[in-house]
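Then we have subunit A:
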Amino acid sequence: MSGLDPIASQSSPGPACAKAPRDHGHALSILHQIRHALGILIETGEETRIDLNAMPFGPGDLERLTDVLGRGEVQASVEALGPTLIQETAIPGVWLVDYRGTEDQRLTLHIEIALTPEILRPRPEDLAESIATLDSRMPRRDLEPGDSPPTS
Partner candidate 1 sequence: MAARKTPEKTLGESLRDHGLSRRGFLKFCAATTSMMALPPSLAPAIAAALETAKRPSVIWLSFQECTGCTESLTRSHAPTLEDLILDFISLDYHHTLQAAAGEAAEEARLQAMEANKGEYLVIVDGSIPGPDANPGFSTVAGHSNYQTLMETVEHAAAVIAVGTCAAFGGIPQAKPNPTGAMSVMDLVKDKPVVNVSGCPPIPMVITGVLAHYLVFGRLPELDSYGRPLAFYGQSIHDRCYRRPFYDRGLFAESFDDEGAKLGWCLYRLGCKGPSTYNACATMKWNDGTSWPIESGHPCLGCSEPSFWDAGGFYEPLSVPLTLRPETLLQAGAVGAVVGGGLAALARKKVKDAAGTRQPVTVEELEQKL
Partner candidate 2 sequence: MSGSMEFLLWTKGPMFDIAMVIFAIGLLARLAEIFLLGRARNYAEPRAGEWPAGLRTMLTRTVADRGTFERAPFNVVVGWIWHLGFLAALLLFVPHIELAKGLFGISWPALPNPVVDFLTAITLLSLVATLVHRLNHPVKRRISTIEDYLVWTVVFMVVLTGYLAYHRMVNPYPLALGMHILSAEILLILLPFTKLTHILTAFIARWYNGAAFGRKGVQS
C-alpha cells in the first residue's frame, strides 16, 4: 500500500469480479451530506466530520464516492499511533482522513469538512507548552557570556 494513498484499494474488487460494481445509491446521499456541510462551513465556520466506517457501503460505493470527490493539492501524513493519511479532495474544504493503526490497518475513515483537518493542527495543550519546548531546545547563551553568537 503506497504511503500517501488514503483510499488505496481497501475494498476494490478482485479479478474474479471484474464486472463494474453496481451503484447502490449510497455515495449520492453522502455527497448531499457533504454539500450541506460545506454550506454550513462557509456560512458559520462550523466543521463537520462524517464517519465513513458507519456507512452501509456495498462493493464499489467508496470508490464511487472518492472518484466524485477527486484529489486536491494537499497530502499530509501524521505519525502518531500509526500513520494517519490526509488527502485534500478536489473540493476545497473537503478532506479525506484515513486513520490507520500501527500495522497499517484502517481504524476508521473520515470525511472532514473544515479549513484544515483537526489532526494537522497542534493540540491546544501542546500549544500551551510550545514556548517552554522551544526554550528548552535553544542554546543557552546567558550561562556562557564569552561565546560568540551563533552564525546561523
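Selection rule, in plain terms: all candidates are chains of the complex that A comes from, given by their letters.
Criterion: a residue touches a chain if its C-beta (ideal position, glycine included) is under 8 Å from a C-beta of that chain, and two chains touch if they have at least 3 such contacts; residues count from 1.
Bear in mind that the values here come from a model prediction, so they are computed numbers and not experimental data.
Colleague: Here subunit A stands alone, and the other chains of its complex are listed as 1 or 2; which of them touches it?
Modeller: Candidate 1 is the one in contact with subunit A.
Colleague: Over in the complex, which subunit A residues touch candidate 1? Could you list them?
Modeller: Those in contact with candidate 1 are residues 10-11, 19, 22, 24-26, 48-51, 53-59, 61, 78, 80-82, 84, 99, 101-103, 105-108, 110, 118-119, 123, 125-126.
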